[in-house]
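With one protein chain withheld, the remaining protein chains of the complex are depicted in position.
So, chain A:
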Amino acid sequence: MIAIKRSTHATVKERPVTTLDQKPAKAEGRKDPWGVLLEKVGKHQDRAAYQALFEHFAPQIKYYAISNGIANHAEELVQEVFISIWRRSCLYDWRKAAASTWIFTIARNQRIDMLRKLQRRNAEMAVETEDLWQIPGENEDEPVTSLHRLMSERRIRESLGQLPEEQITVIAKVYMEHKSHQMVADELGIPLGTVKSRVRLALNKLKVILQDQNV
């Protein structure tokens, strides 16, 4: 059973590579525009592409910093995220992650790093943020999920529009305000169970929940 599954994955893995070689136009069609720009930065240190990415994503990241409670360091976070994008774009592979997903994980990790630096009283910790929170596509032997990844962002964008506002509010607080489910419950004045069921309903719709975990 497992062996069959693996070989299916292997086929999925091979296909986009061949497509890329034989029909570049079709493969290019799958790329999102931000991914094209990221590759230009990664391959040629293309500054115009870098600036275009900056103009689109920097205002998002600045809001992300402010909503996460580090308004005093918002410009600094933007700088750190973009230095990291500059340095890591050579590792970016459009087949493994949509550009905005990749940039989100970098922003998240830089935010964690910054909080670690701001709170650090003792010696350095043995493991780094990237050891605990991975950037998609880095250090992966099997790009089995590549197609799922490209599909998933489009699917989420579509499904999110169908979710009730109360579910989106809860998710936004978890992602943008660095809040635990308990903190969200306290802030909204609703039971923890209600917060959890709203998240479960949303994740169910977004197909994140495994079959056996449906509640």
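The working rule: a residue touches a chain if its C-beta (ideal position, glycine included) is under 8 Å from a C-beta of that chain, and two chains touch if they have at least 3 such contacts; residues count from 1.
Keep this in mind: contacts and distances are computed from a predicted model.
Considering only "Carbon monoxide dehydrogenase", "ChrR-like anti-ECFsigma factor", "Histidine--tRNA ligase" or "Peptide/nickel transport system ATP-binding protein", the record for the omitted chain gives "ChrR-like anti-ECFsigma factor", by its UniProt protein name. Think of the hidden chain as still there; on chain A it touches residues 2, 9, 42, 47, 51, 54-55, 58-64, 66-67, 74-75, 78-79, 82-83, 86-91, 97-98, 100-101, 103-105, 107-109, 111-112, 116, 119-123, 125-127, 130-134, 136, 138-139, 142, 144-145, 148-149, 152-153, 156-157, 160, 171-172, 174-176, 178-181, 196, 199-200, 203, 206-210, 213.
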